[in-house]
Structure formats: structure tokens, C-alpha cells
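Every protein chain of the complex appears in place save one, which is left out.
Per-chain numbering from 1; labels A, B and C assigned in written order.
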Amino acid sequence: MDAKSILDEIGRDHATWIVGSDLAAIDPWIEVAPDGLPEVCRVLRDWPALRMNMLHCVTGVDYFEPDEKKAAKVDWQPRVELIYHLSSLVHKHRIVLKVRLPRWKGGVEGALPEVPSVAGIWSTAAWHEREVFDLMGVRFTGHPDPRRILCPEDWQGHPLRKDYQPPSEYHGIRVK
Amino acid sequence: MAEFLADYLSPPWVAELAAAGVHCALLLALVLTAAAAFTWAERKVSGRIQDRLGPTRVGGRFGWLQSPADGLKLLAKEDLMPKDADAMLFRLAPYLSFCASFAVFVALPLGDNWVSLRMSTGVFFFLAVAGLEVFGVILGGYASSSKWSLFGAMREAAQVVSYEVPLAMCVVVPVMVAGTMDLVAIGEHQSGWFGNWLIFHDPFTLLTFFVYLTCAVASVNRAPFDLAEAESELVAGFLTEYSGFRWSIFFMAEYASMLAVSILASILFFGGDNGPIPVAGWLGLTHRTGPLAGYLGNLLGMVNILTKGTLGVIFMMWLRWTLPRLRIDQVLTTCLKYCIPLAAAMFVGAMLWTFVERGGFSGDWSIFRSESDLREEASAENMDLSPSVAHERGGLSP
Amino acid sequence: MMLDAINWHSCFFLLFAAIACSFAVAVVVSSNVVRMAFYLIVSLASVAALFFLAGAEFVGAMQLMIYVGGTLVLLAFGVMLTARGPLVSIPTGGGQWILATIVGGSLLVVLVQTALSVGDWRGPTTPQAAAEQPANAPPLGLAMLGVRADQLDESNPRRREGMSGYLLPFEIVSVHLLVVLVGAAYLARAKR
Partner (left out) sequence: MTTERNEPMLVEQDVHTDELLINMGPQHPSTHGVLRLVLRTDGEVVSEVVPHIGYLHRSAEKIGENVSARQWVPYTDRLDYLAAMNMNLGWAMTVEKLLGLELPERAKAVRVIMAELGRISSHLVAAGTYGLDLGSFTPFLYAFREREKILDLFEAACGARLTCSYIVPGGVTADLPPGWLEQCEAFLDQFMPTVDDLHAVLTNNAIFIRRTAAVGVLSAETAIDYGCTGPVLRGSGVDWDLRRDGEPRYRELYAGYRFDVIAPVDGRYPNAQNYPPVPREAVVGDSWHRYYVRMIEVIQSMSLVRQAIERYRRTDGPPGTPIKVAERLPKGEAYLETEAPKGQMGFMVIGDGTKVPWRVRARSSCFSNLSVAPVLCRGGLVADVPAVIGSLDLVLGEIDR
């Protein structure tokens, strides 16, 4: 079942949540609105034709150009993108879901963007979402255990953000 | 020994003390050299099993200076003690453990009648004192005030206490067959060809030996049963906080009790100081032919019993380097569900076997008649008594 | 010469008796629970040593095995598990001391009085003498069954029947007691 038929399958009764798609890319992907993510994921996992029962990984990508010169030449707007790689062990097909989030919630520096968590659908998402929260700074509402996973619990800032400045020292240990 | 010294040293009580001192020195020498030899042997045996050489360069070709080198290193190592440890108990635990496993050697005969204290209840004394070694471990584990050592001490205590029961039941079988708890007498009972060894006496004693082996390995905390210092789960169990000299004392205690248990096995099942072939008898190396020959005979006996003990210890090392470790509940289920019922069954089996062997009800049960009528009978039939009954009367010591 | 007068047997006896009593007192005095358990071990072990001194190896080994090897291991277990944090040292208040000394003192007086009133307090027999009558296994085994092997040739018949002890039934009763205890422990275990 290739990406096109998967898109149509979802589009039948959840078209409102599908925001965009690119089936010609190397890994064809479908873009979903943040609020509709749990519903679409439930459809992907439970419909017999799709049966996407394995979530491979959740990745956070920060689209933001820190210095102004290059920022002018860039053709995309600054945003944080979440990429979900799914596959079905039953039908042996794959799809990529994308969710586009503002870099800061409501444009306020420091307020993390929010997206509903899919930990209820695939338990593997629990740890992956904790990692995205830890490194990329995205708050997952409804997550069972929203703590940092790789950095220390009291670490400031989110390292994988393009405009991240590492602190000069941490508990007396020189970092830079 | 004491009478021998009495005619040299004037006041009798000095002779007694000197005799005790000599015994203690000899046994301590035996235990310490055994511990040193076994540390070296452990490295060599484990090397061979793991397809490598073991120590080769420390002093000479076979690395035989390895154990003194270890001892020196341990002496030089700093003796740490955790801050909120219970100072007195922490320091005392290793010595308590070593004293218990060393005191056991008082009752073990190393040759015919070469025993420091010949007790008519030698086996019972062995079991009683061997049970005390667990105190050193419990107090050591508690005193180092860390969760890990507490866990290790708990497991060790549970295991050793629960394995004392089947161990005692297995020991009772050869005692019953030999009719006495006196270790020297049990040894004499098995003199002659190896056919007389108790292990070949009947199928029940044969199986009892294997149950005894399992319980001995478990009560000495070795091989598949070494839960107390299970490094993979408990870091080093109760030994976590010990280092340097105190740690080596704990290890000397372990090796001493390993040797003690193997020597007891050789006495109870493998004929103590009698070799497989009665060479001493042929060469006339017995007391009847003269004191020097008797002495040589005893020396040969000592060589026999020490080699059997060493073979037992090497077997335990072989177990350690091939088998993985059991879980605590599996250890206790083997004890309760397998060792105890099996030991009980063997006990009943051996009892019936000896009962039938002695001719059932009509057989020779002189053992149960009182002293007095035995004396009249003896005087009446001018002393043609079977050796074991003669011995019971304690009169005739060979 | 005065040195010969000291019978080494009695000086060892005094030594072990002193150890037993002093550690017993230490058990009462000390406040650290684990130290108490340890002192108890030493005191009971020295009682076992006294038995060995008296030539009764069987009873000495029995004391070691039952008291020190059995009961005190359970005591150490209990102490080890409970003595965590504040429970390690239990100080005893002033009032309790007074009460304790009264009760203890009165018992001590009774004990001393009975000990002194014994008529011919013969000194312990010298070890050579003890060697003649070997307490070897069979007579002890018979005693276990209640047959007093050493008194069988008692002159008058009336006392002879009295000789058959009730040890075997006593043992059977104790086994039953054990079974009952195990059952009770099983029923009372915490339903996990």
C-alpha cells in the first residue's frame, strides 16, 4: 500500500486534519495539524487496512537561521517540526507524519510549543517524546512522565535549538 | 601429647598449656599454608578451565610465589572503614568468622589418632562449630551499614542456616553405619581396601555423599551457591566495604572451611587416612611393628587424607568456574524441596540396610547391652570380640 | 611450690565464667541493639566452653549448636532487620534502672544463697578421671530413648523401673509443637 493510497485512506473521514503532503519526496510524508495528531495516529494504528503498529522514532527539527544575513536568503519561515516515522509489520508499508509548530508558543520567547502526546497509542512514544522535550523543547500535553531523559533534570535550555547558548558553568563545573 | 611433655616441664599445668600451644601452632600452620596454596591453585585451575595459563611469572616457572605476593599486597592495602559503620563489629567480624572455621580443625584427625582433641562426639562438634561462621558474615554485613552488604548478609544467613539441616542429616548416615561419632573410629572402620569405604557400603550412602556435597558447597558459600558475594547483583555482597587485611581474613576463613568440609567428606565417605590399597598394612608400617613404623604409617595416612581434602577443594573450584549462579529462591528450594527429603530417604534406606546387614532381629545387637554384662561375656569368651564392639568399650585403644 | 597448687582446670574455669558473666552484664548495660546481640553470642559461647572444660563435649556441642548457632542467628536476623535509623540505640530511663536492679538483685540473692547451701561442693574432677567413663554415643543414644544404660545394674528392683526415662515421648511432643508452630506461622503470614 503506497503513500498515495494511505493518504486517501486517511482523507476519507479525517480530511480536516490533513494540512499538506508531499508524496514525491524521498520519504513521502503527510502533514497533520497538531490538534488532530492523536486522532490520525489512532486511525493509522487501528484501521485493518493500515495497521501501523510500530512507531520507529519521533524527531524534532528546528528551522531557524540565527544570523540575519543568511536569514534573509532562506525560503521557509522559522518553525519547529516534529517528524513521526511509522511502519506496519503486518502490511510491510511505511509512512512519515509531520507536525508544524511555532518556535515559541504565542511568539513569547521561552514558552514551549505544545502538541498532544501519542504515548497512549504507542508506548515507545513516551521515551521518544521525553527526548524531544529534553533536547528540542516541545511540551507534550497528556504525557505520563514529562521529565528530561538525557540532560540533568535541572538543566537550563534545550541544546538542539539553533539559537541555544550553552551555560558557562553547571554546579561549579566549567561547561564552555 | 600432654603426658609426653609432662615429664620435661615441671608444673603439670605448664605442660598442658604447651601441648595446647603446639596443637594450635600445627593447625594454624596447616590452615594458613592450605589457604596460600589454594589461592594459587584457584588461579591455576581457573586458568586451565578458561584456556589460559594463570600466573606464570611470579617467582619461578609456575608462579608459585603468587599467593605470598597477594598476601603482601593485601597487607599493604589500606584498611578502609565506612564513616557510619559500627566500628567494633566491623573490625571484629572477620576474626569471628576465621575463629569459627579454624576451631573446626580441633576435631579433625589428620592421621590415625593424630587429632588435637579426640572427642567421642567429633562429628557433632564439627557441625556445631561450623554453624558459627555465619556470625562473622552477618555482623560484617550489618556493620558496614550499606544496603548492599545488608542484602548480602541476609542472603548468606538464610542460606547457611537452612543448609545446616540437610548437612546434619547427611552426616548422620555414615555415623549410623560406622556406629560411632568419633572421627578416628570412623576412619578405622573403613581400613583395608577401598571396598570398605563407606561410600561403597550401600547405594544409600553413595547417594548421601552427593547430597552431602551439594549441602557442603552451599554451606561453605561456593560455586553455584555463592549468593553472598554475588558480584553481578550485589556489587560484592557483605564484602563490599572490606579491603586489605580484613578482606584476606574473610577469605582465609572461606578457604579454611572449604578444606574442613572436604576433609570431613573424605573421613566420612572416603576412608579418612586409609589409602585405596592397604599399603601401610603390607609394609608393616603399623604400631605393632614399632613406634617409628607406626609414625611412618601415620605420615602416609596424613598424606592420604590431605590429598583427598585437596581433591575436594579442587572439585569446588572446578564447579565455580563452570557453573553460573543460582537465584536465592532456587537455592532455598533445592535445600527444602530436594536436599532434605533426599537426605531423609537416604537415612531411612541406610538404616534398613544396616539393620538387615546385622542379621535383622536375631543379629548381634551387643551394642545395646549394658557395660556390665558385656564385661562378664568378654571375660567368659576370653576376648574374641569384633573390632567395632571392642572399640565401643573404649578399653582397647589400638 | 605455690605454682603447683594452681589447678589449671579451675583457672580456665574461672576465666570462662568471668567472660560469661561480664558479657551478660554488658548485654544489659549496652544501649546499641546490635552490640547487645554480639555480647550475648560471646557470653553463651563461653558457657559452651565451660561445658567442654567439664569434659561434657556432647552438651557443649549441643549448647553451641542450639543456642549460639540456632537461636542467636534468629536474634541477629531480627536485630539486623529492625535496627535501622533511630531504632539502633534504645536508651533506658532512670526509673527502669531502679526497677531492674531490684528484681535482678533479688534473683541474684536467691541464686547465691542456693549455690552456697550445697553440702559437699566437690571440686570438678580432674580431666584424667573424666577420661575413664567415655560418654560415647551408644549410652547417650540409649539415654535418648529413656533406657538409662549406666544405671541398669541398680540393686533394688523398685528403683530400676524408675530408671526408664520419658525422653522419647518428650521428643515426640516437641516435634508436634514444632509442626503446630510452623502451621501457625503459615496461617499468620501477611497475605501479599
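In the analysis below, contacts are C-beta pairs under 8 Å (C-beta built on N, C-alpha and C of every residue); 3 or more make two chains touch, one makes a residue touch a chain.
Keep in mind that what you see is a predicted model, and the values were worked out from it rather than measured.
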{"item": "Residues in subunit A touching the chain absent from view", "value": "25-27, 29, 53-57, 59, 61-62, 83, 85, 89, 92, 94, 96, 122-124, 126-128, 131, 135, 148-154, 159-160, 171"}
{"item": "Touch list for subunit B against the chain that is not drawn", "value": "46, 49-52, 147-148, 151, 224, 226-227, 230-235, 321-330"}
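Following the convention adopted for this analysis, only the chains that are shown with their structure count from here on.
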{"item": "Pairwise touch network: line, ring, star, complete, or other", "value": "other"}
{"item": "Geometric centre distance via CA averages, subunit C-subunit A, whole Å", "value": "75"}
{"item": "Multi-partner residues of subunit A (each touching 2 or more other chains)", "value": "none"}
{"item": "Junction residues of subunit C - those touching two or more other chains", "value": "none"}
{"item": "Subunit C to subunit B touching residues, read off their complex", "value": "1, 3-4, 6-8, 11, 32, 34-35, 38, 41, 45, 57-58, 60-62, 64-65, 68-70, 72-73, 76-77, 80-81, 83, 134-138, 140, 142, 149-150, 152-153"}
{"item": "Subunit C partner contacts - residues on subunit B that touch it in the complex", "value": "11-13, 16-17, 86, 88-89, 92, 119-121, 124-125, 127-129, 131-132, 134-135, 138-139, 141-143, 150, 153-154, 157, 161, 164, 175, 179-182, 367-368, 370-372, 392, 394"}
